[in-house]
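Take a look at the structure below.
In this view, the complex is presented without one of its protein chains, the others remaining in place.
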Amino acid sequence: MTQGDHPVGDTQWPLWEVFTQSAPGKPHEHAGSVHAPDAELALQNARDVYTRRGEAVSLWVVPADAITASSPSDAGPFFEPGNDKAYRHPQFYKVPRGVKVF
Amino acid sequence: MDSNAALVDFLLGLGDDRLVLGHRLSEWCGHAPILEEDIALTNIALDLIGQATLFLGLAGDIEGKGRDADALAYFRSDREFRNHPLVELPKGDFAFTIVRQFLFDAFGYHLLQALAESAHEGLSGIAGKSAKETAYHLRHSAEWVVRLGDGTEESHVRAQSALDEAWRWTGALFVPTPAEAVLAESGVAPDLVGLESVWRSSVDEVIRNSTLELPEALPPTGKGYRRGDHTEHLGTLLAEMQSLARAHPGATW
Partner (left out) sequence: MPQKNTESALSPEDAARLEAFEAHVGKGGYVEPKDWMPERYRKQLIRMMSQHAHSEVVGMLPEGNWITRAPSLRRKMVLLAKVQDEAGHGLYIYCGTETLGVDREELVEALLAGKAKYSSIFNYPTLTWADIGAIGWLVDGAAIVNQTMLAKASYGPYARAMIRICKEENFHKRQGYEIMATLSKGTPAQKAMAQDALDRWWWPSLMMFGPSDTNSPNSAELIKWGVKKKTNDELRQRFVDLTVPQAEAIGLTLPDPDLRYDEETKHWNFGEIDWDEFWTVVKGNGPCNKERLEARRRAHDDGAWVRAAAEAYAAKRNGHNRATAA
């Protein structure tokens, strides 16, 4: 076969997002992506690509197209209202000197 | 054969199988069907060469002639290699690489599991560590056997022909060497007959899911394998592997 003459429908497989947990009790965090034809191979590929140096104790793989993300234009309405609610933070409350709350 | 010589012979076999198969897998590095699989095959090659280093190192220690793993890997000739013929066959296409890997992984997994309980402490330690790695290799190759067998028409044909070819060499997996006979008696190594049945049931299950067909009985095999007999492929493999080290004997790298 020569260049530009690859089989019709040949792909690099669908994209999956990979989340790794670095230690027990820690949250799963986004590590990157892999391509895989199905969930089992996505898991194996994620293991081989993102835990080569023992970086994880647990893995999640999610089809990239299953993720719904907020859009940049949402940034204002979504997140700014949370910025002025000081009463959600413990520093908002006065505690008599010398008292240990926890 | 005294038990020390038997143990050295057996450890060389464990090391050589992994060194030679690791070599075959490493030939894929940079040439695999997709980037993710390039990384996966290289991981397995790395595990195998790591295991080989440990087994050969232990063999050298027990032998007591001052040969380390490198000396054993690079300065023995093909007639002194103790590996199974299955692992030295050329890598072939991806189907052959996967099917051969699967047949060997299933064998290696059960063998290492048994060796993890060996009466020899040094051996059981290495085997326990290697068994964990091999459990993953087996998962990888088994999943691929099923995908190739039950994928497209082309992949099915390729996988079946790979299975037919690799199968011819599986008989030799279960012919005990004189060393193994000695070691089985002292509880250092398992009985290969018992191993054959667990291997066979692992293989049967995966092959059933793959829609491939297993030839009925294990093929007859020559008696000389793992005692100096090989296919013609090992000589060229070693000529390549050892060329640089042998061109500079005594050099440090």
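Every chain is named by a letter (A and B) in the order it is written, and numbering of its residues begins at 1.
In the analysis below, a residue touches a chain if its C-beta (ideal position, glycine included) is under 8 Å from a C-beta of that chain, and two chains touch if they have at least 3 such contacts.
As the structure is a computational prediction, the values presented were derived from the model and not from experiment.
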Where the unshown chain meets chain B, residue by residue: 19, 23, 26-27, 29-39, 42-43, 45-46, 49-50, 52-53, 56, 69-70, 73-74, 93-94, 146-148, 150-152, 154-155, 158, 240-241, 243-245, 248, 251-253
On chain A, residues whose C-beta touches the chain left out of the figure: 1, 3-4, 6-7, 9-13, 15, 32-35, 37-38, 41, 49, 52-53, 69, 71-72
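Note that only the chains that are shown with their structure count from here on.
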Centre distance in Å when chain A and chain B are each reduced to the mean of their C-alpha atoms: 38
Sites on chain B touched by chain A in the complex: 34-37, 39-40, 43, 136, 139-140, 143, 147
In the complex with chain B, residue positions of chain A that touch it: 12-13, 34-37, 40-41, 44-45, 47-49, 52
